[in-house]
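For chain A:
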Amino acid sequence: MIEIHLLMLLITVLIGLIFSYLAIIEKDLLKAIGYSAIQAIAYAIAFYILMAPDIVLAYIAIAVGIYSALLVFVVSKTGRYEVV
Partner candidate 1 sequence: MDVIGLTPIIPILFAFALPLTSILIKGNRKLIQAYALTGTGLTLVSSFKLFQLAYASENPLVYTFGKWIAPIGIVYEVDKLSALIALITAALMFLIAIYSYRYLEHDEGLEWYYTLYLGLESGLLGVLLTGDAFNLFVMIEVTSIAAYALVMFYRDRGDSVTAGFKYGLIGAIGTTMYFIALGILYGAFGTVNFAHLAMKIHLPAASFIKVSSGYVTLDVLLKAEPTWNIILASGVALALATWAFLIKAAIVPNHFWLPEAHPAAPSPISAILSGLVVNVGVYAMIRFLYTVYSDVSGELAHVVNVLSAVVIALGAVSALFGAFMMTIQKDVKRLIAYSTIMHMGYLFMAVGVGSSLGLQAAVFHLINHAVAKALLFLAAGIFIHAVGSRNVENLAGLGRKMPIATFSLAIATLSLVGVPPFNVFFSKLALFNALIEENFGLALVLVISSAIALFAYMKVFYIIWFGKPRKEIEVKEPMSMSLVVLVLALTCLAIGLLAPVILDKFIAPAAEQTVNYQVYIKAILELASKTLS
Partner candidate 2 sequence: MKKLIPITIIILIIFGLAYVMSGKIEPQENVRALGKFYLENSYFGDYSAKSPEVVTAILWDYRGVDTLFETSVFFLAIIGSLTLFRLNKKQEKEAKERIEKVEELTLVIKTVTKVIVAMILAVSASIALHGHLTPGGGFQGGSALAVAPLLIIAAYSKYALEKQGLDKTRALILRSIGLIGIALIALLPLTKGGFIMQNQPIFPWLGGSLIFYNFFEYLAVGAGFTAVFLLLAIPEKVFKKILGVGE
């Protein structure tokens, strides 16, 4: 039965890996924020499966909410596109 937990964990962690990669190479910063939000949601459910409800509550608030809102503010005050 533990394999089901581990498989769910594996899927979330892989989604986290792929979307952090995308967030880092994406040139449109607003899209990068979206990708990093997906990474944060994936990690949130990973914390959930790891049986850490306290962290889930704190982490969702910070990584999905505060970081995204903060980054949207920062992007709206600076520039939207990254020049490479």
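For anyone wondering why these and not others, all candidates are chains of the complex that A comes from, given by their letters.
As a convention for this text, contacts are C-beta pairs under 8 Å (C-beta built on N, C-alpha and C of every residue); 3 or more make two chains touch, one makes a residue touch a chain; residues count from 1.
Predicted, not measured: the structure shown is a model, and the values here were computed from it.
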item	value
From 1 or 2, the one in contact with chain A within this complex	2
In the complex with candidate 2, residue positions of chain A that touch it	14, 17-18, 21-22, 25, 52-54, 56-58, 61-62, 65-66, 69-70, 73, 77
